[in-house]
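Left out: one protein chain. Kept in place: all the others.
Right, chain A next:
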Amino acid sequence: MKAWLEISDLQKKIDDDFQLGPIDLRIVPGTITALVGNNGSGKSTLLKLIMNLANPDVGNIKVFGKFVYGQDESWKNQISYLPQTRIGWDAYSGNTLKRLIAPIYPNWDDALFIQIVELFNIPLNKPYRKLSQGIQQKLSLALTIPRNTPLLLLDEPTSFMDMPSKKQFVDLVVDWMDQDERAIIIASHQAEDIRKLSDYLCVIQNGKHVGTFEKETLTEHYMRYWIHGAFPEQRIPGEVTREKHQLISNDPAATENFLLKNNVTWTDRSKLDLEDIVSHLLNAGKEG
C-alpha cells in the first residue's frame, strides 16, 4: 500500500548526550500508530521534525510524496498537528480561536466541533489560560480533529484528562477513523490509548528506534511461564527475563521446545499485557 508518510534514516542530534534516530517509519492509510517510549525519548521531537518545525541532520521525511522541507508546502493541508503545549493561545477564548483556525482548513467540520465541545462540556468564552490543563487539552482536540485532514498527529492529547474523558476520547477517535480514509500518529503514555487505538507501536528508547511492531506480533509472542523446579543455568531460547519461578519469553515455540527437551515442566503460562511488553522492550533497548 502507498505510504502517506515516509521517514527514512532520520537522524537529529539534540546535544552531546542525545541523538534521535536513525528512524525509519511508514504510515499507510487506515492505521493508527502509537509512539511509545520513556520520558524524553524524542517522541515530540519526531513529531516536530515531521511538521518541519525542526531540521534533521540526516535523512528524509515525505508527506504525501513531498519533502517537508521543500518549496512545495501543499502537504500542510493534508496534516493536522496537536502539540503538547499551545503557543500564543493564552489570551484567546475558544470562540476566537475557532474563528481564527476554522477558515484555514477547507474541510473544517463545524458540526464535529460542536459535538466535541458538547461532549467534553468545553466553555468557549473563557481565555485559554484560565482553563484547567484537562480542559485545555479538550479544547485543543476540538480545534484539531474537525480539520478533517487525512493525517493527524497527536502529542500526548489526553495526559491531563480524567478517566471518563479518556474513554470518550477513544470513542471519538474510533468514530473519526471510520468516517473516511485517515491515519493517526499518537505519542502517548496512556495504556488505554495504546491498547484500544493502536495498530502499530513505534517504540523509541532514549532516541533509539527499538522497532515498529504490529500489536499482535507483540501480544502473541510474549509469554510468561511459571517454571516447576529449578531453572537450567544456561540461557533459554527466547528468554527475555527470569526471576524465581517465572520466565518471560518472546519466542514461546523455541522456549517450550527447549524446556521439554530438558525435562523442565511449567505449571502455567499466560500472555503478557501490552504495557509489560513495552516495558521489556524499553529495558532491552537500554542495555543494547
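Quick note on the criterion: a contact is a pair of C-beta atoms (placed from the backbone, for glycine too) under 8 Å apart; a residue touches a chain by one contact, two chains touch by 3 or more; residues count from 1.
Throughout what follows, contacts and distances are computed from a predicted model.
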Quiz item: One chain is missing here; what is its name in UniProt, given the choices "Actinorhodin polyketide synthase acyl carrier protein", "GntR family transcriptional regulator", "Autoinducer 2 import system permease protein LsrD" or "Formate hydrogenlyase"?
Solution: "GntR family transcriptional regulator"
Quiz item: Which of these, A:F113, A:Y128 or A:Y200, touches the one chain of the complex that we don't see?
Solution: A:Y200
Quiz item: Which of these, A:V170, A:A254 or A:A284, touches the one chain of the complex that we don't see?
Solution: A:V170
Quiz item: Touching the left-out chain: which of A:N60, A:Q133 or A:S270?
Solution: A:S270
Self-check item: Absent-chain interface as seen on chain A, which is shown
Solution: 30-31, 170-171, 174, 177-178, 195-200, 214-216, 219-220, 268-271, 274
